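The structure follows.
Partial view: only certain chains, each at its native spot in the assembly.
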Amino acid sequence: MSAGSTDTAVRTGRITRTALYLVLLLFALFYLLPFAIMVINSVKPLTEITGGNMMALPQDWTFDPWVKAWATAQIGVDPTGLKPYFWNSIKMVVPAVAISTILGALNGYVLTKWRFKYDTLIFGFMLFACFIPFQIVLIPMARILGLAGLAGSTPGLVLVHVVYGLGFTTLYFKNYYQVFPTELVRAAQIDGAGFFRIFWRLLLPSSGPIIVVSVIWQFTNIWNDFLFGASFADFDSQPMTVALNNLVQSSTGVKEYNVHFAGAILAALPTLLVYIVAGRYFVRGLMAGSVKG
Amino acid sequence: MSFLTIDNATKSYGSVEVLHRVDIDVQEGEFLVLVGPSGCGKSTLLNMIAGLEDITSGTISIKGKSMNGVHPSNRDIAMVFQSYALYPNMSVAKNITFGLEMHKVPKAERETALRDVAKLLQIEPLLDRKPGQLSGGQRQRVAMGRALVRNPDVFLFDEPLSNLDAKLRVDMRTEIKKLHQKLGTTIVYVTHDQIEAMTLSTRIAVMNGGFIQQLGTPKEIYDTPANLFVATFMGSPSMNLIPVKILEENGGLVAETTNGLGETIKLPFAAPPTGLKDYVGRTITLGLRAEALTDPDGADSKAVNLVTVKNRVIVMEPAGSDTFVMTEFGGQDCNARMRADVQVAPGEDVDFTINMDKVVAFDPETEDRIV
Amino acid sequence: MATPAADADFKTKLQTWVPKLVLSPSLALMLVFVYGFILFSVYLSFTDSRILPSYGWVGFENYDKLFRLRHWDIAVNNLIVFAALYIIICSVIGLMLAIFLDQKIRGESVLRPIFLYPMALSFIVTGTAWKWFLDPGIGLEHTMHLWGWESFHFDWIKNRDYAIYTVVLAAVWQSSGFVMAMFLAGLRGIDNEMLKAAQMDGATNFQLYHRIIIPQLRPAFLSAFVILSHLAIKSYDLVVALTGGGPGRATEVPATFMYSYTFTRNQMGIGASSSVIMLMTIVAIMVPYLYSELREKN
Amino acid sequence: GDVEVLHWWTSGGEAAALNVLKQDLEGQGTGWNDMPVAGGGGESAMTVLRARVTSGNPPTAVQMLGFDILDWAKEDALADLNAVAVKEGWDDVIPEALQAFAKHDGQWVSAPVNVHSTNWVWANKSVLDANGIAVPANWEEFEAALETLAAAGVTPVAHGGQAWQDATVFDAVAMSAGGPEFYKAAFIDLDEEALGSDTMVESFRRMEVIRGHVDENFSGRDWNLATAMVINGEAGFQMMGDWAKGEFLNAGKVPGEDFLCFRFPGTEDQVTFNADQFAMFDQGGNVSAEQAALATAILSPSFQSAFNVVKGSVPARTDVSDEAFDACGKQGMKDLAAAAASGNLYGSMAHGHAAPAAVKNAIYDVITAHFNGEYDAATAALELVDAVSIAK
């Protein structure tokens, strides 16, 4: 089949095309608007925000809110800005994404290439885990982390995120490996490669697109998570979202919206970066994997 | 004792038996081809030999040693897959030496082996490329190289040429043939292309529905098919099958049927199979290859018993090297292979010569050949 | 590759248990952290737990209270309205954008990330931006008035009957791009020759999509459905950031309900019973779906 | 050793104030591990606390409010501070009403930091002057003032339509309408008769009056944006706790000159309060030296003064000098002392110092539903009885 090409055989007239571009641009505007509001207000002095039109462009441009959010804003007792929490997040997200992706890949590999009795049932069980509401796991999870000696630590957080991301990563990889030629695995077996060698040398190097999908999904979810980060972290392992929340949600203090927005954009930068850098492969990965056409 | 023995092997998936009590002996240096329609169990059998599928019952042994439960990599076999199954992320060189690396062959030895194989297959300039950058024929050769480099006891090929275009296929077929003649290794080869089966094999196993229908040399299979299935499955175009009535005339046997003009015609046998006598007065199925039904000038000059009858041309297909002409015997469409230069046209009535040396007879009920 | 023969060599035996071994940690994690916790939650829903789990059995009292709460009715109704609209609108917009983007659009590589990026943002602060934008006093309506369109009126977020639709709006903003990506992937997988065939058959563009292409996007629809319902059920941040459940309690959903009863109202028993009801609903919807999907693939 | 402190004071002023405490402790050789979790007026922090306690890893000290302290004490999770209290003489200087939330079974379990009073009204002085409005002394005058402002085209009441803000207003309105006995019967004793009484209906009716004088966009608005409306002269009054003062000060406004603070009309003698306290978590039987040091530091007059000046609240002990405080602060301290002495100091229902969380939220549900027009006053009173009975 001649699929996979980026073009379509559908033909459109000039008027239709103009309308089409118009609609697309309108939607682009719709998607950009809230972000634009954030950006605009992050470069305004606070008085302009509380005193006037929040949708207007700044009369006085200032980058102080950015500096403040990053380095000097009061997050807790110390005016540290978001900076130190950034590293806490990185220390949590990188291993959690890596482990859940690798485990998901291994699970997908086993479930498609080394099938055994009840494997579909097991997969169903894993998939259903995607739907568990996080509110109900908070207390028992805390108990278990405590028993395991992982309470209030980054490894504990990593464990939690790995557990609740596994369902998705397994789903993605399973769908992807389903169409990976089984003959390759057989050829490697004849060549004498074992279970892990086949995975490491054969499947993993060909999994680029689906790794991208899995990493984007996991990175976004873990980076943006607040509930687990707040509940299971200690004073020295609180992630960025908790800090951002502290910056934004102060209850009885003065609200510096411009700093809030700057902080929010700063906190979102890594995920945005991941989307923009890896986004190109995203549709391709979805195409190869999660959506079987 | 034979080299590769498949003894009473069956294979079931769950409650479905897809291979039934298969017995095959392969001698050292033999080129055994497995043919049969899609889904008949060819790949399954090959995978069982390779150790990629378990054997439900029976044994497979190589050099007298049972291979049941032996890991594929310890069986001293190499396999070439239909899709080639080249590792897409490795260079051609890595693809070829991967198996050696897995078997812990030292690097220097691997290099030498690689160079030898690359030279043999003329893929030296391709060694650094990735499989994605190769043409179909080149890929096929790399897949072969990966198998060759291991220098195994047995080669298994699963439809290695079916992805190639017609021209390349013919070339690669010849190369495989040459290679087999040069190396003398034992080969088991799956295909559903009959020409490939005929030209490459020393013996052919025709399979259907998990049963071996006939196991024999290409000539046996082609000229004396064991039953109607083998007769129609092998050969292109397919063997013409004509319902005829056996009569005894002048002490000999004669097959009576009709031509496309509605006339009754009689085809005398020169050397009928002994069993045919029992069918006198009954209707049997006469098998006639297209090349045994031809124009008078195209008939085999060495043939003993040629019968010429008039018949009507239904369709004519010039194919360059030959002309295929369709006509009708006993109410059945029959293909005749005539010379390229023959001058006939649809609707015309022309002479057809039947080479009665080549006809075979089948019992219409059991579908077995009458011997 | 099932059970090895009794006389199998070491490598063959290894090969049969290694895959199971590899799968088992994940499975064990799931059993404990998902199914164990679900059972725990079911148990809690029959106890008098308040600030912390406690183990006094109270039978169905919590369920009884739960169903007497108007608040819970509102939450459930809101979820039905929200999930239905959210899933439908996201699918429609996602599909439309995917179809439009699939017309050899110049600048597709710029537009695609713009459509996708909201998925990367968390609602902790995007919520504030949305709140402002929707606020008639300072946002869109205000701006329109400043620009001279005095009759422009858009105060849904302040209106008890319409506030839930603003939640839908923001949620659609966040995930329709993701759905677009899924549909785009599906569209790109459709055989070009088929589109040509339909053109030769004389189908107009509308008929082409309506009769030929969209019916073939079924797998993409199903994937989108799973992802979207997962997001709809868990949409806690969104509601909290945008309306805080208000005006009044008009935009409360089960996720906020559960959180509030379990953690801020110290009525963990009722919180647990609400989560059990929610889980049962999810099971009722998802299990048939998963069953059909997994069966199909075999 | 170190103390790990869980709190939700993360805005600039609050955190800076808390930093005083931190430095104080560090001066004594006790390290401060900061564990801030903001959100929902401490709700997020309480969720986190639950997880931390469940995991067997509770923070050393936790900022807490009202009934939460008692609930945790009931779970035997809190450390006994009696030794410190006796040494520092807390029983004498901390008002009774406050002690009710700091002691469990006669044991001190937490150290109060401040007292916020919630029945304040904030007003823009120039707006009132321009419309010839004096500080209203009773509900009728207040209602008249609202009418006047409305007629003048000024939004009479700046309000943020969030459940807790609605309830804050309701606190004051109910106190004003029914007096302290009614308030106590309804919100502290949860007496069904009081909850369904005509006075309650009247309270709801007065809420409707206020509802009629807020702008259209009140719903969902943050309290500080409402404060900004008063600051900018767009609105006349705001009913809000004393933390609102920070916004005025931050905008460079001077108490008494630019803005006025006064008790809600009809509640001049009463103070409804909420108090932030630090509870110490039991870390193995006894109060650790660090916890004792922290508790002592919290209640030291110097910290009480320094902190509360910044925070806008008043000290939890009544013997602190008011020298450092501004006009509003001074008045707050005076009111508190007076109310404490006359038995007019009541915990704020809206801020969880009257009834436990479940009841508080159940009351919220009704107040906010009524304020948003779902019920009329009579129905609201009936619903209130019902909601409280389910939550009890």
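Order of writing sets the labels: A, B, C and D. Residues in every chain begin at 1.
We take it that a residue touches a chain if its C-beta (ideal position, glycine included) is under 8 Å from a C-beta of that chain, and two chains touch if they have at least 3 such contacts.
Small disclaimer: the values here were computed from a predicted structure and weren't measured.
Chemist: Assuming the shown chains are one of each kind, how would you write the subunit formula for the complete complex in this file?
Modeler: A x1, B x2, C x1, D x1
Just so we're on the same page, only the chains that are shown with their structure count from here on.
Chemist: Among the chains here, which has the CA centroid at the largest distance from chain B's centroid?
Modeler: Between chain B and every other chain, the largest centroid distance is to D.
Chemist: Averaging only over C-alpha atoms, locate the centres of chain B and chain C and give their separation in whole Å.
Modeler: Chain B and chain C have C-alpha centres separated by 56 Å.
Chemist: Any idea how many Å lie between the Cα centroids of chain C and chain D?
Modeler: So the centre of chain C lies 37 Å away from the centre of chain D.
Chemist: Touching at least two other chains at once: which residues of chain A meet that condition?
Modeler: Within chain A, the residues that touch at least two other chains are 138-139, 141, 227, 245, 248.
Chemist: Can you list the residues of chain D that touch 2 or more other chains?
Modeler: Touching at least two other chains: 40, 47, 50, 54.
Chemist: For this entry, which pairs of chains touch?
Modeler: Final set of chain pairs in contact is A-B, A-C, A-D, B-C, C-D.
Chemist: For chain B, which residues count as touching chain C in their complex?
Modeler: 51-55, 66, 68-71, 73-74
Chemist: In the complex of these two chains, what residues of chain A are touching chain D?
Modeler: Per the touch definition, chain A meets chain D at residues 50-51, 73-79, 138-139, 141-143, 145-147, 151-152, 227, 230-232, 234-236, 238, 242, 245-256.
Chemist: Considering only the defined contacts, which chain A positions touch chain C in the complex?
Modeler: Interface residues on the chain A side: 1-12, 16-17, 20-21, 23-24, 27-28, 30-35, 37-38, 53-55, 103, 106-107, 110-111, 114-117, 120, 122-141, 144, 162-164, 166-167, 170, 178, 194-196, 220, 223-224, 226-227, 241, 244-245, 248, 257, 260-261, 263-264, 267-268, 271-272, 274-276, 279-280, 282-284, 286-287, 290-293.
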